[in-house]
Structure formats: C-alpha cells, structure tokens
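The other protein chains are all here in position, but one chain of the complex has been omitted.
Chain nomenclature is as follows: A and B, assigned in order of appearance, with residue numbering initiated at 1 for each chain independently.
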Amino acid sequence: MSLLRFVEWLGNTSWSIELHESRYVFLLVLMIHVLTLSVFVGTAAMIDLRLLGKTMIRVPVSQVVARLVPWTEIGFVVMVVTGTLLFYAAPLNRYENVFFRVKMGALALAVLNVWWFRRTAYRRVHEWDLDPVPPRRVRLVGALSLILLALIITAGRMMAYQDYWFG
Amino acid sequence: MRMTVKLLGVIVALGLLLVAMPARAHHSFAAAFDENKAINLQGTVTKVELVNPHAWIWIDVKGQDGTVTNWGIEGGPPTNLLRNGITKTSLPIGTEIKLFGYQAKSGEPKGVGVFVEYLDGRKVFMGGSAPGADGNPTPTSK
Partner (left out) sequence: MSLLEFCRWLQYSGPLHAMRQSPIFFPIVATIHLMGLALIGGAVLVVDLRLLGFGVQSQPIAAVAHDAERWLVRGLAVMVTTGILLFMCFATKYYYLTFFWVKMAALVAIILFTWSVHRRVAMAGDADVRPVWRKLVALVSLLLWTTVAVGGRYIGFP
C-alpha cells in the first residue's frame, strides 16, 4: 500500500473524522501543542544559549544539560503525542502540506543534531564544561539547534496558509 | 551583534519561504480576504465541512449567463457554528441559502463568511476571521 493510500485510509477511519469534526477535543489538543512549545523549545533554547556562552556562563554546561533536559524531554513527548493527534485529524491534508513536510524535515535534523552532539563533542564535555564560552564546534551545535527550532516553529505556524498560497 | 540567533533563524526561514512563494503567487488564494470585496451569494448547498480549525460551506451559484460556479466559504471552528445553531444536518445538500462575506484577494470563488441566511430570513453567524463574523457591528457595517 502506498503512503498516499495509507494516509487516505487513515483519514477515513471513524476516530479521525470524529477528531476532525470535534467540538472541543481538536482545539484542546491544538492549544496544548502550541503552548507546550514554551516548555520544549523554551528549555532547549536555554540549553542552546548555554552552548553558545550566552547564558548561565558560570554554571557547568553538564549541569545545565542535566537539570533542564528532563523538561525538554517531557515537552518533546507532549509535542509528539499532540502532534500525532493533529496529524491524525486530517492525515491527507497534513501529508500534502508543504509546510508540514518542511517542519518534519527540520524536526528530523534537530533530533539528528542532538544525537550527533551527544555521541561526539558532548562525550568530551569535561574538557570545556567550565568554560563560559564553549569551543566553536559546540557553539555551532547550539546555533544550528536554535535555527532548526525557529524553522520548526515557522513551518508549523505557516501550515495554516497552505490552502491560501499553494491551493 | 546583540541580535539573537533566533532572529537569524527567522530570517533564514523567511528567506526560504519567500523564495518558494513567487512561483505560486498567481495561483494562490493570496492568504487573505479583501475587505473591499463584499460578496452576496445565493445558491444551493453542495457540501458542508464542519471541521477544525475552519469549517467550509460550498454552494453552487448560478450566474447571470446561466453558468454555475461552486463557491467555498470559510467559517470558524465547529464549536462556533454549533453554538450558533448550524449542525451537520442543518444544511442538507440542495438547500437554497444566502451567504454574505468577503472574497479572497486572488479573485477565486472562495471567501470568508460573515453569516448564512436562510430563505426565511434567519441569519446565523459563521464565527471566523471575517469582520462581523462574531455578530458584532464592524466599521464597515451599520
């Protein structure tokens, strides 16, 4: 079964239709999704700013990461769960939405960026943990993360305008 | 150099978007309705989509010359229409209704709706982005 066929089938399931036509549930899920970005992107941004040497410079990087990342992770889970529900409400529409594709691409890159960082530069954090401004390679990771997060927010917000601009 | 990296990211993202836009601009709905293009439509219902985040009502409108155009009018989310009395069964296919709203900037047969008017005169506000769609007086209305 092709991806398009699967997405069409998904959109015709009864729960998808109910969610799409719901009086309160969809809007509640959407509200949680949008507002939780303050937790997910908010804490991720503070960690990135530490990597850039722009905030909490007297706190060891590993401390900032250890104490904030659990909240980033909780936020991430909420974003993914609510995001999946929002996708499920109108799968074909999301699938065909150019901005949605950009958003998912940026999200994948953001996750990759973190994973790669953890596997490489962060393994040697003890070398620059106490530096107010970490080494250039680390700053690049922080900068890339912030740019990708900004792109995710932009693409997500613009999804509403697909019909208008690419209809 | 006090500009945050986020702002840089915004500019990058916008750059990408703006590059993508011109190619499609003349096919598009142009992102907005034109407050100077008020539309008074009368026609038969072909489809009612009571979906989030915006409901759509589609009607066939017969022009002076007999040609039929299918118009799509956007409203608010289902909760707004339901509160005002429009349900999935209020507008069966084929019902003759009037719609008042504002047309898309692109000139397509689409627009944002202010209210639905039944032939008996009953008005139901569509609760969306159109001025007056919430039932309150607007600068452009009396």
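Quick note on the criterion: a residue touches a chain if its C-beta (ideal position, glycine included) is under 8 Å from a C-beta of that chain, and two chains touch if they have at least 3 such contacts.
Everything numeric here is computed off the predicted structure, so don't read it as measured data.
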Given the contact definition stated above, which residue among B:Gly43, B:Gly72, B:Gly101 or B:Pro131 touches the chain not shown here? B:Pro131
Given that one chain is not shown, which residue among B:Ala32, B:Val61 or B:Leu82 touches it? B:Ala32
Footprint of the hidden chain on chain A, which residues? 27, 30-31, 34-35, 37-39, 41-46, 49, 55-56, 58-60, 63-64, 67-68, 71, 149-150, 153-154, 157-158, 160-161, 164-165
Could you pull out which residues of chain B are in touch with the chain that's been left out? 4, 6, 10, 14, 17-18, 21, 30-32, 53, 76-77, 79-80, 105, 127-129, 131, 133-134, 136, 138-139
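Keep in mind that, in the parts below, only the chains that are shown with their structure count from here on.
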Calculate how many whole Å lie between the centre of chain A and the centre of chain B, each centre taken as the average of the chain's C-alpha atoms. 30
In their shared complex, at which residues does chain A touch chain B? 20-24, 26-27, 30, 45, 48, 52, 89-90, 98, 102, 142-143, 146-151, 154-155, 158, 160-161, 163-167
Residues of chain B defined as touching chain A within the complex: 5-6, 8-10, 12-14, 16-17, 20-21, 24-25, 27-32, 50-53, 77-79, 82, 88, 104, 108
